[in-house]
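Omission of a single protein chain aside, the complex is shown with its protein chains in their original locations.
Each chain carries a letter (A and B) given by its place in the written order, and its residues are counted from 1.
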Amino acid sequence: MHIMEKSKILIQLDTDAQPSVFDRVVAIDSGVDQLFSYGNVKPEQVEALVHGAIFTRSPADLKNTAIFIGGSDITIGEQILGIIRGIFKNTGMSVSVMLDSNGSNTTAAAAVRAAVRHTDVASSHALILGGTGPVGQRAALILARTGAHVRIGSRQIPRAEAICQAIRSKIPGANVEAVSTASSADGPKVLEGRDLVIAAGAAGAVLLPQKIRATNQSLRVAIDLNAVPPVGIEGIEIFDKAVTRDNTVCYGAIGVGGTKMKIHRAAIAKMFESNDQILDAEEIYDIALRL
Amino acid sequence: MHIMEKSKILIQLDTDAQPSVFDRVVAIDSGVDQLFSYGNVKPEQVEALVHGAIFTRSPADLKNTAIFIGGSDITIGEQILGIIRGIFKNTGMSVSVMLDSNGSNTTAAAAVRAAVRHTDVASSHALILGGTGPVGQRAALILARTGAHVRIGSRQIPRAEAICQAIRSKIPGANVEAVSTASSADGPKVLEGRDLVIAAGAAGAVLLPQKIRATNQSLRVAIDLNAVPPVGIEGIEIFDKAVTRDNTVCYGAIGVGGTKMKIHRAAIAKMFESNDQILDAEEIYDIALRL
Partner (left out) sequence: MHIMEKSKILIQLDTDAQPSVFDRVVAIDSGVDQLFSYGNVKPEQVEALVHGAIFTRSPADLKNTAIFIGGSDITIGEQILGIIRGIFKNTGMSVSVMLDSNGSNTTAAAAVRAAVRHTDVASSHALILGGTGPVGQRAALILARTGAHVRIGSRQIPRAEAICQAIRSKIPGANVEAVSTASSADGPKVLEGRDLVIAAGAAGAVLLPQKIRATNQSLRVAIDLNAVPPVGIEGIEIFDKAVTRDNTVCYGAIGVGGTKMKIHRAAIAKMFESNDQILDAEEIYDIALRL
(Lines give C-alpha, C1' and ligand atoms only; values in the text may rest on other atoms or scores of the structure.)
Protein backbone atom coordinates (compact mmCIF):
# COMPACT_ATOMS: atom_id res chain seq x y z
CA MET A 1 0.00 0.00 0.00
CA HIS A 2 1.37 3.39 -0.97
CA ILE A 3 -0.24 6.15 1.01
CA MET A 4 2.19 8.75 -0.16
CA GLU A 5 2.86 9.38 -3.83
CA LYS A 6 6.53 8.91 -4.67
CA SER A 7 8.61 12.01 -5.39
CA LYS A 8 8.87 12.94 -9.03
CA ILE A 9 12.51 12.32 -9.89
CA LEU A 10 14.01 13.62 -13.12
CA ILE A 11 17.42 12.33 -14.14
CA GLN A 12 19.13 14.92 -16.34
CA LEU A 13 21.78 13.37 -18.57
CA ASP A 14 23.70 16.30 -20.02
CA THR A 15 26.59 15.75 -22.41
CA ASP A 16 28.20 19.13 -21.65
CA ALA A 17 30.77 19.63 -18.90
CA GLN A 18 28.24 21.39 -16.67
CA PRO A 19 24.58 20.34 -16.77
CA SER A 20 22.40 23.11 -18.20
CA VAL A 21 21.00 25.62 -15.68
CA PHE A 22 18.30 26.40 -18.24
CA ASP A 23 17.04 22.82 -18.32
CA ARG A 24 17.26 22.57 -14.54
CA VAL A 25 15.15 25.66 -13.87
CA VAL A 26 12.54 24.53 -16.40
CA ALA A 27 12.46 21.06 -14.80
CA ILE A 28 11.80 22.51 -11.36
CA ASP A 29 9.16 24.89 -12.72
CA SER A 30 7.48 21.89 -14.38
CA GLY A 31 6.82 20.21 -11.03
CA VAL A 32 9.85 17.96 -10.66
CA ASP A 33 10.53 17.28 -6.97
CA GLN A 34 14.03 15.88 -7.17
CA LEU A 35 16.39 16.62 -10.01
CA PHE A 36 19.47 14.42 -10.42
CA SER A 37 21.76 16.39 -12.72
CA TYR A 38 24.69 14.75 -14.45
CA GLY A 39 27.22 16.59 -16.58
CA ASN A 40 29.80 15.24 -19.00
CA VAL A 41 27.71 12.10 -19.54
CA LYS A 42 29.40 9.53 -21.74
CA PRO A 43 27.54 6.83 -23.69
CA GLU A 44 29.40 4.11 -21.79
CA GLN A 45 28.08 5.48 -18.47
CA VAL A 46 24.43 5.37 -19.52
CA GLU A 47 23.67 1.74 -18.71
CA ALA A 48 24.51 1.97 -15.01
CA LEU A 49 22.60 5.25 -14.70
CA VAL A 50 19.52 3.86 -16.43
CA HIS A 51 19.60 0.65 -14.39
CA GLY A 52 19.47 2.86 -11.32
CA ALA A 53 16.32 4.45 -12.76
CA ILE A 54 14.45 1.28 -13.69
CA PHE A 55 15.47 -1.07 -10.85
CA THR A 56 14.70 1.07 -7.82
CA ARG A 57 10.95 1.49 -7.77
CA SER A 58 8.04 -0.87 -8.21
CA PRO A 59 6.50 -0.94 -11.69
CA ALA A 60 3.49 1.02 -10.42
CA ASP A 61 5.79 3.77 -9.18
CA LEU A 62 8.08 3.98 -12.21
CA LYS A 63 5.97 6.74 -13.74
CA ASN A 64 7.44 9.01 -11.07
CA THR A 65 10.97 8.56 -12.43
CA ALA A 66 11.96 10.02 -15.82
CA ILE A 67 15.03 10.84 -17.87
CA PHE A 68 15.89 14.06 -19.72
CA ILE A 69 18.68 14.03 -22.31
CA GLY A 70 20.29 17.43 -22.90
CA GLY A 71 23.50 19.19 -23.78
CA SER A 72 24.65 21.01 -26.85
CA ASP A 73 25.55 17.94 -28.92
CA ILE A 74 22.42 16.41 -30.44
CA THR A 75 24.41 13.59 -32.08
CA ILE A 76 25.55 12.22 -28.74
CA GLY A 77 22.09 12.93 -27.37
CA GLU A 78 20.53 10.72 -30.03
CA GLN A 79 23.16 8.05 -29.38
CA ILE A 80 22.25 8.08 -25.69
CA LEU A 81 18.54 7.80 -26.53
CA GLY A 82 19.37 4.78 -28.70
CA ILE A 83 21.26 3.15 -25.83
CA ILE A 84 18.35 3.77 -23.49
CA ARG A 85 15.85 2.23 -25.94
CA GLY A 86 18.10 -0.85 -26.07
CA ILE A 87 18.21 -1.14 -22.27
CA PHE A 88 14.42 -0.92 -22.08
CA LYS A 89 14.09 -3.62 -24.71
CA ASN A 90 16.59 -5.93 -23.01
CA THR A 91 15.19 -5.56 -19.52
CA GLY A 92 11.51 -5.18 -20.25
CA MET A 93 11.53 -2.21 -17.85
CA SER A 94 11.25 1.46 -18.69
CA VAL A 95 10.76 5.01 -17.52
CA SER A 96 9.73 7.92 -19.70
CA VAL A 97 12.47 9.75 -21.60
CA MET A 98 12.66 13.14 -23.31
CA LEU A 99 15.35 14.20 -25.78
CA ASP A 100 15.96 17.91 -26.13
CA SER A 101 19.68 18.38 -26.75
CA ASN A 102 20.36 21.99 -27.64
CA GLY A 103 16.65 22.74 -27.12
CA SER A 104 16.17 21.32 -30.60
CA ASN A 105 12.84 19.55 -30.21
CA THR A 106 11.08 22.18 -28.14
CA THR A 107 12.34 24.96 -30.41
CA ALA A 108 11.30 23.20 -33.63
CA ALA A 109 7.90 22.36 -32.15
CA ALA A 110 7.44 25.99 -31.06
CA ALA A 111 8.28 27.27 -34.53
CA VAL A 112 5.77 25.01 -36.25
CA ARG A 113 3.22 25.71 -33.53
CA ALA A 114 3.60 29.44 -34.28
CA ALA A 115 3.06 28.81 -38.01
CA VAL A 116 -0.12 26.84 -37.30
CA ARG A 117 -1.71 30.02 -35.93
CA HIS A 118 -1.45 31.71 -39.35
CA THR A 119 -1.52 29.05 -42.04
CA ASP A 120 -2.74 25.55 -42.76
CA VAL A 121 0.60 23.83 -42.36
CA ALA A 122 -0.77 20.53 -43.69
CA SER A 123 -1.13 22.06 -47.12
CA SER A 124 1.74 24.49 -46.86
CA HIS A 125 4.85 24.72 -48.97
CA ALA A 126 7.65 25.24 -46.55
CA LEU A 127 11.33 26.04 -46.73
CA ILE A 128 13.73 25.29 -43.89
CA LEU A 129 16.91 27.33 -44.05
CA GLY A 130 19.72 25.71 -42.11
CA GLY A 131 17.68 22.54 -42.50
CA THR A 132 20.43 20.12 -41.58
CA GLY A 133 21.10 21.52 -38.09
CA PRO A 134 19.49 20.07 -34.95
CA VAL A 135 16.49 22.44 -34.94
CA GLY A 136 16.08 22.55 -38.74
CA GLN A 137 15.96 18.76 -39.12
CA ARG A 138 13.29 18.49 -36.49
CA ALA A 139 11.18 21.32 -37.91
CA ALA A 140 11.35 19.60 -41.31
CA LEU A 141 10.34 16.27 -39.81
CA ILE A 142 7.38 17.77 -37.97
CA LEU A 143 6.17 19.65 -41.06
CA ALA A 144 6.59 16.59 -43.28
CA ARG A 145 4.51 14.53 -40.91
CA THR A 146 1.64 17.03 -41.08
CA GLY A 147 1.67 16.58 -44.88
CA ALA A 148 3.42 19.80 -45.84
CA HIS A 149 5.76 19.95 -48.80
CA VAL A 150 9.14 20.75 -47.26
CA ARG A 151 12.26 22.06 -48.92
CA ILE A 152 15.32 21.43 -46.79
CA GLY A 153 17.99 23.98 -47.55
CA SER A 154 21.68 23.52 -46.98
CA ARG A 155 24.86 24.89 -48.46
CA GLN A 156 25.87 21.27 -49.00
CA ILE A 157 23.14 19.48 -50.93
CA PRO A 158 24.32 15.95 -49.97
CA ARG A 159 23.74 16.80 -46.32
CA ALA A 160 20.22 18.01 -47.10
CA GLU A 161 19.57 14.84 -49.06
CA ALA A 162 20.69 12.74 -46.11
CA ILE A 163 18.13 14.52 -43.94
CA CYS A 164 15.43 13.90 -46.56
CA GLN A 165 16.28 10.19 -46.54
CA ALA A 166 16.15 10.08 -42.76
CA ILE A 167 12.72 11.72 -42.77
CA ARG A 168 11.40 9.39 -45.47
CA SER A 169 12.58 6.39 -43.46
CA LYS A 170 10.42 7.60 -40.56
CA ILE A 171 7.51 8.89 -42.68
CA PRO A 172 7.05 6.85 -45.86
CA GLY A 173 6.03 9.11 -48.73
CA ALA A 174 7.14 12.26 -46.94
CA ASN A 175 7.05 15.23 -49.27
CA VAL A 176 10.61 16.48 -48.74
CA GLU A 177 13.08 17.98 -51.17
CA ALA A 178 16.75 18.90 -50.74
CA VAL A 179 17.66 22.35 -52.07
CA SER A 180 20.97 24.13 -52.31
CA THR A 181 21.47 27.47 -50.60
CA ALA A 182 25.15 27.63 -51.42
CA SER A 183 25.11 30.87 -53.41
CA SER A 184 23.05 34.03 -53.09
CA ALA A 185 21.61 33.30 -56.54
CA ASP A 186 19.84 30.25 -55.08
CA GLY A 187 17.64 32.41 -52.87
CA PRO A 188 14.81 33.44 -55.21
CA LYS A 189 14.58 29.94 -56.67
CA VAL A 190 14.28 28.02 -53.41
CA LEU A 191 11.85 30.60 -52.00
CA GLU A 192 9.60 30.45 -55.05
CA GLY A 193 6.11 29.24 -54.21
CA ARG A 194 6.91 28.92 -50.51
CA ASP A 195 4.30 30.25 -48.05
CA LEU A 196 6.28 29.33 -44.91
CA VAL A 197 9.97 29.78 -44.20
CA ILE A 198 11.78 28.83 -41.02
CA ALA A 199 15.41 29.86 -40.55
CA ALA A 200 17.28 27.57 -38.16
CA GLY A 201 20.86 28.13 -39.23
CA ALA A 202 23.95 28.76 -37.17
CA ALA A 203 24.42 32.17 -35.54
CA GLY A 204 25.88 34.96 -37.59
CA ALA A 205 24.77 34.01 -41.11
CA VAL A 206 22.09 35.94 -43.03
CA LEU A 207 20.28 33.19 -44.89
CA LEU A 208 17.55 35.26 -46.53
CA PRO A 209 18.38 38.84 -47.49
CA GLN A 210 15.64 41.48 -47.49
CA LYS A 211 15.89 42.11 -51.27
CA ILE A 212 15.08 38.47 -52.09
CA ARG A 213 12.07 38.49 -49.78
CA ALA A 214 10.89 41.71 -51.41
CA THR A 215 10.60 40.05 -54.83
CA ASN A 216 8.70 37.03 -53.51
CA GLN A 217 4.87 37.02 -53.58
CA SER A 218 4.03 33.68 -51.98
CA LEU A 219 5.48 34.04 -48.47
CA ARG A 220 2.90 34.30 -45.65
CA VAL A 221 4.79 33.27 -42.50
CA ALA A 222 8.50 33.76 -41.71
CA ILE A 223 10.09 32.48 -38.53
CA ASP A 224 13.67 33.16 -37.50
CA LEU A 225 15.15 31.17 -34.63
CA ASN A 226 18.40 33.03 -34.14
CA ALA A 227 18.46 34.93 -30.85
CA VAL A 228 21.70 36.75 -31.58
CA PRO A 229 21.89 39.39 -34.37
CA PRO A 230 22.26 39.20 -37.29
CA VAL A 231 19.11 37.12 -37.68
CA GLY A 232 18.93 34.64 -40.53
CA ILE A 233 15.93 36.29 -42.21
CA GLU A 234 16.84 39.91 -42.74
CA GLY A 235 14.21 42.32 -41.49
CA ILE A 236 12.83 40.12 -38.71
CA GLU A 237 13.56 41.28 -35.19
CA ILE A 238 14.23 38.81 -32.40
CA PHE A 239 11.25 40.05 -30.34
CA ASP A 240 8.83 39.79 -33.32
CA LYS A 241 5.76 37.84 -32.37
CA ALA A 242 3.19 37.72 -35.16
CA VAL A 243 4.37 41.08 -36.48
CA THR A 244 3.32 41.70 -40.08
CA ARG A 245 6.15 42.95 -42.28
CA ASP A 246 5.67 43.20 -46.08
CA ASN A 247 2.47 41.12 -45.89
CA THR A 248 4.32 38.36 -44.03
CA VAL A 249 3.64 37.35 -40.44
CA CYS A 250 7.01 37.39 -38.72
CA TYR A 251 8.39 35.73 -35.60
CA GLY A 252 11.83 36.12 -34.06
CA ALA A 253 13.58 33.78 -31.63
CA ILE A 254 12.29 35.48 -28.51
CA GLY A 255 8.86 35.78 -30.12
CA VAL A 256 8.58 32.00 -30.12
CA GLY A 257 10.50 31.65 -26.84
CA GLY A 258 7.43 31.81 -24.64
CA THR A 259 5.80 28.99 -26.58
CA LYS A 260 9.02 27.00 -26.46
CA MET A 261 9.08 27.30 -22.67
CA LYS A 262 5.44 26.20 -22.38
CA ILE A 263 6.13 23.18 -24.59
CA HIS A 264 9.25 22.31 -22.61
CA ARG A 265 7.36 22.46 -19.31
CA ALA A 266 4.39 20.50 -20.66
CA ALA A 267 6.69 17.79 -22.04
CA ILE A 268 8.46 17.41 -18.69
CA ALA A 269 5.12 17.17 -16.89
CA LYS A 270 3.77 14.67 -19.41
CA MET A 271 6.60 12.23 -18.78
CA PHE A 272 5.25 11.67 -15.27
CA GLU A 273 1.87 10.45 -16.54
CA SER A 274 3.21 6.99 -17.40
CA ASN A 275 6.53 5.13 -17.51
CA ASP A 276 6.57 4.32 -21.23
CA GLN A 277 6.85 7.56 -23.18
CA ILE A 278 9.74 8.46 -25.45
CA LEU A 279 9.44 12.15 -26.27
CA ASP A 280 11.34 13.08 -29.42
CA ALA A 281 10.41 15.62 -32.13
CA GLU A 282 7.02 14.27 -33.14
CA GLU A 283 5.78 13.50 -29.65
CA ILE A 284 6.86 16.93 -28.43
CA TYR A 285 5.02 18.56 -31.34
CA ASP A 286 1.89 16.62 -30.38
CA ILE A 287 2.21 18.11 -26.91
CA ALA A 288 2.64 21.58 -28.46
CA LEU A 289 -0.58 21.19 -30.44
CA ARG A 290 -2.57 20.45 -27.31
CA LEU A 291 -1.39 23.55 -25.43
CA MET B 1 14.38 27.65 19.78
CA HIS B 2 13.86 25.48 16.75
CA ILE B 3 10.26 25.49 15.65
CA MET B 4 10.97 23.82 12.36
CA GLU B 5 12.88 20.56 12.12
CA LYS B 6 15.96 20.89 9.92
CA SER B 7 15.92 19.28 6.49
CA LYS B 8 17.34 15.80 6.35
CA ILE B 9 20.51 16.17 4.31
CA LEU B 10 22.34 13.13 2.95
CA ILE B 11 25.83 13.63 1.55
CA GLN B 12 26.53 10.90 -1.01
CA LEU B 13 30.27 10.34 -1.47
CA ASP B 14 30.57 8.14 -4.54
CA THR B 15 33.96 7.02 -5.82
CA ASP B 16 32.70 6.42 -9.38
CA ALA B 17 32.77 9.12 -12.07
CA GLN B 18 29.00 9.62 -11.84
CA PRO B 19 27.24 9.21 -8.49
CA SER B 20 24.93 6.18 -8.52
CA VAL B 21 21.35 6.83 -9.64
CA PHE B 22 20.37 3.67 -7.76
CA ASP B 23 21.64 5.02 -4.44
CA ARG B 24 20.06 8.41 -5.14
CA VAL B 25 16.58 7.05 -5.80
CA VAL B 26 16.75 4.84 -2.71
CA ALA B 27 17.90 7.82 -0.62
CA ILE B 28 14.94 9.92 -1.75
CA ASP B 29 12.52 7.06 -1.18
CA SER B 30 13.95 6.68 2.34
CA GLY B 31 12.83 10.18 3.31
CA VAL B 32 15.92 12.24 2.59
CA ASP B 33 14.94 15.86 1.88
CA GLN B 34 18.14 17.13 0.33
CA LEU B 35 20.66 14.88 -1.35
CA PHE B 36 24.14 16.27 -2.00
CA SER B 37 25.64 13.90 -4.56
CA TYR B 38 29.37 13.84 -5.25
CA GLY B 39 31.02 11.73 -7.92
CA ASN B 40 34.68 10.88 -8.42
CA VAL B 41 35.36 11.45 -4.72
CA LYS B 42 39.03 11.16 -3.82
CA PRO B 43 40.29 10.36 -0.31
CA GLU B 44 42.15 13.68 -0.18
CA GLN B 45 38.86 15.57 -0.75
CA VAL B 46 37.04 13.91 2.13
CA GLU B 47 38.23 16.14 4.96
CA ALA B 48 36.82 19.37 3.52
CA LEU B 49 33.54 17.67 2.64
CA VAL B 50 33.16 16.16 6.12
CA HIS B 51 34.07 19.44 7.84
CA GLY B 52 31.20 20.97 5.88
CA ALA B 53 28.91 18.30 7.35
CA ILE B 54 29.97 18.59 11.00
CA PHE B 55 30.60 22.33 11.32
CA THR B 56 27.38 23.75 9.88
CA ARG B 57 24.64 22.75 12.29
CA SER B 58 24.30 22.84 16.04
CA PRO B 59 25.04 19.57 17.85
CA ALA B 60 21.32 19.05 18.44
CA ASP B 61 20.64 19.32 14.72
CA LEU B 62 23.51 17.14 13.50
CA LYS B 63 21.29 14.06 13.46
CA ASN B 64 19.66 15.60 10.39
CA THR B 65 22.90 15.43 8.40
CA ALA B 66 24.38 12.09 7.32
CA ILE B 67 26.94 10.63 4.93
CA PHE B 68 26.57 7.71 2.52
CA ILE B 69 29.70 6.14 1.01
CA GLY B 70 29.09 4.38 -2.31
CA GLY B 71 30.62 3.53 -5.65
CA SER B 72 31.85 0.29 -7.14
CA ASP B 73 35.21 0.19 -5.35
CA ILE B 74 34.78 -1.08 -1.79
CA THR B 75 38.49 -0.70 -1.03
CA ILE B 76 38.40 3.06 -1.54
CA GLY B 77 35.03 3.10 0.20
CA GLU B 78 36.59 1.54 3.30
CA GLN B 79 39.51 3.95 3.08
CA ILE B 80 37.08 6.87 3.05
CA LEU B 81 35.22 5.47 6.05
CA GLY B 82 38.56 5.24 7.86
CA ILE B 83 39.34 8.88 7.08
CA ILE B 84 35.92 9.93 8.33
CA ARG B 85 36.35 8.01 11.60
CA GLY B 86 39.65 9.87 12.06
CA ILE B 87 38.04 13.26 11.49
CA PHE B 88 35.30 12.48 14.02
CA LYS B 89 37.95 11.44 16.56
CA ASN B 90 40.07 14.54 15.99
CA THR B 91 37.22 17.03 16.10
CA GLY B 92 34.95 15.39 18.64
CA MET B 93 32.08 16.05 16.21
CA SER B 94 30.20 13.53 14.10
CA VAL B 95 27.28 12.73 11.86
CA SER B 96 26.01 9.25 11.05
CA VAL B 97 27.70 7.40 8.21
CA MET B 98 26.73 4.37 6.12
CA LEU B 99 29.12 2.35 3.94
CA ASP B 100 27.56 0.43 1.08
CA SER B 101 30.04 0.52 -1.81
CA ASN B 102 28.87 -1.83 -4.54
CA GLY B 103 25.75 -2.57 -2.48
CA SER B 104 27.95 -4.96 -0.51
CA ASN B 105 26.59 -4.52 2.99
CA THR B 106 22.90 -4.39 2.10
CA THR B 107 23.27 -7.39 -0.22
CA ALA B 108 25.16 -9.50 2.32
CA ALA B 109 22.68 -8.60 5.03
CA ALA B 110 19.77 -9.49 2.74
CA ALA B 111 21.28 -12.88 1.93
CA VAL B 112 21.77 -13.82 5.58
CA ARG B 113 18.35 -12.39 6.43
CA ALA B 114 16.83 -14.72 3.81
CA ALA B 115 18.66 -17.71 5.30
CA VAL B 116 17.34 -16.87 8.78
CA ARG B 117 13.81 -17.55 7.56
CA HIS B 118 14.66 -21.21 6.89
CA THR B 119 17.45 -22.26 9.21
CA ASP B 120 19.01 -21.48 12.56
CA VAL B 121 22.01 -19.60 11.25
CA ALA B 122 23.64 -19.48 14.70
CA SER B 123 24.19 -23.21 14.58
CA SER B 124 24.56 -23.50 10.83
CA HIS B 125 27.52 -24.73 8.84
CA ALA B 126 27.90 -22.29 6.01
CA LEU B 127 29.96 -22.03 2.88
CA ILE B 128 30.58 -18.73 1.13
CA LEU B 129 31.61 -19.15 -2.48
CA GLY B 130 33.43 -16.08 -3.79
CA GLY B 131 34.07 -15.37 -0.14
CA THR B 132 36.84 -12.83 -0.66
CA GLY B 133 34.78 -10.37 -2.74
CA PRO B 134 33.01 -7.37 -1.20
CA VAL B 135 29.68 -9.15 -0.63
CA GLY B 136 31.20 -12.52 0.30
CA GLN B 137 33.46 -11.07 2.99
CA ARG B 138 30.55 -9.28 4.59
CA ALA B 139 28.25 -12.30 4.48
CA ALA B 140 30.99 -14.35 6.15
CA LEU B 141 31.50 -11.70 8.83
CA ILE B 142 27.79 -11.50 9.59
CA LEU B 143 27.42 -15.28 9.80
CA ALA B 144 30.53 -15.64 11.96
CA ARG B 145 29.17 -13.11 14.39
CA THR B 146 25.94 -15.07 14.82
CA GLY B 147 28.06 -18.07 15.82
CA ALA B 148 27.87 -20.04 12.58
CA HIS B 149 30.76 -22.12 11.36
CA VAL B 150 31.79 -20.45 8.11
CA ARG B 151 33.91 -21.82 5.30
CA ILE B 152 35.25 -19.05 3.12
CA GLY B 153 35.92 -20.32 -0.36
CA SER B 154 38.37 -18.81 -2.81
CA ARG B 155 40.41 -20.03 -5.73
CA GLN B 156 43.41 -18.54 -3.91
CA ILE B 157 43.55 -19.92 -0.41
CA PRO B 158 45.89 -17.18 0.94
CA ARG B 159 43.23 -14.60 0.10
CA ALA B 160 40.59 -16.61 1.95
CA GLU B 161 42.93 -16.93 4.92
CA ALA B 162 43.44 -13.17 4.96
CA ILE B 163 39.66 -12.70 5.22
CA CYS B 164 39.51 -15.24 8.05
CA GLN B 165 42.18 -13.28 9.91
CA ALA B 166 40.31 -10.04 9.36
CA ILE B 167 37.12 -11.58 10.75
CA ARG B 168 38.90 -13.06 13.76
CA SER B 169 40.41 -9.67 14.55
CA LYS B 170 36.89 -8.23 14.74
CA ILE B 171 35.25 -11.29 16.37
CA PRO B 172 37.66 -13.12 18.66
CA GLY B 173 37.08 -16.85 18.42
CA ALA B 174 35.14 -16.60 15.17
CA ASN B 175 34.54 -20.01 13.69
CA VAL B 176 35.92 -19.39 10.19
CA GLU B 177 37.89 -21.63 7.87
CA ALA B 178 39.55 -20.89 4.53
CA VAL B 179 38.84 -23.46 1.82
CA SER B 180 40.15 -23.79 -1.71
CA THR B 181 37.73 -23.80 -4.62
CA ALA B 182 40.47 -23.77 -7.23
CA SER B 183 39.56 -27.04 -9.02
CA SER B 184 36.24 -28.72 -9.69
CA ALA B 185 37.37 -31.62 -7.53
CA ASP B 186 37.25 -29.27 -4.50
CA GLY B 187 33.47 -28.91 -4.76
CA PRO B 188 32.16 -32.02 -2.96
CA LYS B 189 34.73 -31.64 -0.20
CA VAL B 190 34.03 -28.01 0.69
CA LEU B 191 30.27 -28.57 0.44
CA GLU B 192 30.36 -31.60 2.75
CA GLY B 193 28.32 -31.06 5.89
CA ARG B 194 27.22 -27.57 4.84
CA ASP B 195 23.55 -26.69 5.34
CA LEU B 196 23.85 -23.16 3.96
CA VAL B 197 25.68 -21.96 0.89
CA ILE B 198 25.88 -18.38 -0.39
CA ALA B 199 27.45 -17.68 -3.78
CA ALA B 200 28.82 -14.17 -4.03
CA GLY B 201 31.39 -14.54 -6.78
CA ALA B 202 32.08 -12.44 -9.81
CA ALA B 203 29.66 -12.55 -12.74
CA GLY B 204 30.01 -15.32 -15.30
CA ALA B 205 31.54 -18.10 -13.19
CA VAL B 206 29.62 -21.24 -12.19
CA LEU B 207 30.90 -21.91 -8.68
CA LEU B 208 28.71 -24.88 -7.80
CA PRO B 209 27.67 -27.23 -10.60
CA GLN B 210 24.36 -29.07 -10.41
CA LYS B 211 26.01 -32.53 -10.31
CA ILE B 212 27.94 -31.68 -7.14
CA ARG B 213 24.83 -30.37 -5.42
CA ALA B 214 22.99 -33.57 -6.43
CA THR B 215 25.42 -35.75 -4.45
CA ASN B 216 25.22 -33.59 -1.32
CA GLN B 217 22.76 -34.49 1.45
CA SER B 218 23.33 -31.71 3.97
CA LEU B 219 22.36 -28.57 2.06
CA ARG B 220 19.14 -26.87 3.19
CA VAL B 221 19.44 -23.29 1.94
CA ALA B 222 21.22 -22.03 -1.20
CA ILE B 223 21.45 -18.36 -2.09
CA ASP B 224 22.95 -17.03 -5.30
CA LEU B 225 23.65 -13.30 -5.58
CA ASN B 226 24.50 -13.06 -9.26
CA ALA B 227 21.84 -11.15 -11.21
CA VAL B 228 23.30 -11.95 -14.62
CA PRO B 229 23.29 -15.54 -15.98
CA PRO B 230 25.06 -17.86 -15.59
CA VAL B 231 24.36 -17.88 -11.86
CA GLY B 232 27.04 -19.15 -9.51
CA ILE B 233 24.94 -22.04 -8.14
CA GLU B 234 23.74 -24.01 -11.11
CA GLY B 235 20.00 -24.67 -11.07
CA ILE B 236 18.99 -21.54 -9.14
CA GLU B 237 17.09 -18.92 -11.11
CA ILE B 238 17.59 -15.22 -10.46
CA PHE B 239 13.90 -14.73 -9.54
CA ASP B 240 13.91 -17.66 -7.06
CA LYS B 241 12.53 -16.59 -3.73
CA ALA B 242 12.25 -19.48 -1.29
CA VAL B 243 11.77 -21.93 -4.14
CA THR B 244 12.47 -25.54 -3.10
CA ARG B 245 14.72 -27.40 -5.54
CA ASP B 246 16.10 -30.85 -4.65
CA ASN B 247 15.08 -30.38 -1.00
CA THR B 248 16.98 -27.10 -0.86
CA VAL B 249 15.34 -23.71 -0.36
CA CYS B 250 16.71 -21.51 -3.13
CA TYR B 251 17.06 -17.76 -3.59
CA GLY B 252 18.34 -15.88 -6.62
CA ALA B 253 19.66 -12.32 -6.78
CA ILE B 254 16.31 -10.76 -7.57
CA GLY B 255 14.65 -13.02 -5.02
CA VAL B 256 16.64 -11.29 -2.28
CA GLY B 257 16.48 -7.91 -4.05
CA GLY B 258 13.29 -6.79 -2.35
CA THR B 259 14.78 -7.46 1.07
CA LYS B 260 17.99 -5.70 0.05
CA MET B 261 15.97 -2.60 -0.88
CA LYS B 262 14.06 -2.63 2.41
CA ILE B 263 17.33 -2.94 4.35
CA HIS B 264 18.91 -0.13 2.32
CA ARG B 265 15.96 2.19 2.96
CA ALA B 266 15.79 1.31 6.65
CA ALA B 267 19.53 1.92 7.07
CA ILE B 268 19.27 5.35 5.43
CA ALA B 269 16.32 6.25 7.66
CA LYS B 270 18.10 4.98 10.77
CA MET B 271 21.04 7.32 10.24
CA PHE B 272 18.75 10.27 10.94
CA GLU B 273 17.85 9.03 14.44
CA SER B 274 21.14 10.23 15.94
CA ASN B 275 24.44 11.72 14.83
CA ASP B 276 26.75 8.97 16.03
CA GLN B 277 26.04 5.83 14.02
CA ILE B 278 28.55 4.12 11.76
CA LEU B 279 26.64 1.59 9.66
CA ASP B 280 28.91 -1.10 8.25
CA ALA B 281 28.16 -4.83 7.74
CA GLU B 282 27.20 -5.80 11.28
CA GLU B 283 25.11 -2.73 12.01
CA ILE B 284 23.27 -3.09 8.71
CA TYR B 285 22.55 -6.73 9.50
CA ASP B 286 21.12 -5.70 12.87
CA ILE B 287 18.79 -3.37 10.99
CA ALA B 288 17.86 -6.24 8.66
CA LEU B 289 16.91 -8.45 11.61
CA ARG B 290 14.50 -5.86 12.96
CA LEU B 291 12.57 -5.48 9.69
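Worth a mention:
Quick note on the criterion: a residue touches a chain if its C-beta (ideal position, glycine included) is under 8 Å from a C-beta of that chain, and two chains touch if they have at least 3 such contacts.
Since we're looking at a predicted model, the values are computed, not measured.
Among B:Thr15, B:Ser30, B:Thr65 or B:Ser154, only B:Thr65 touches the chain that is left out of the view. Within the full complex, the residue among A:Ile157, A:Ala205 or A:Met261 touching the omitted chain is A:Met261.
Take chain B: the residues that touch the chain left off the picture are 6-7, 9, 11, 34, 36, 38, 41, 45, 48-53, 55-57, 65. Chain A meets the missing chain through residues 16-18, 20-26, 28-29, 35, 37, 257, 261.
Definition applied: only the chains that are shown with their structure count from here on.
A straight line joining the Cα centres of chain A and chain B is 45 Å long.
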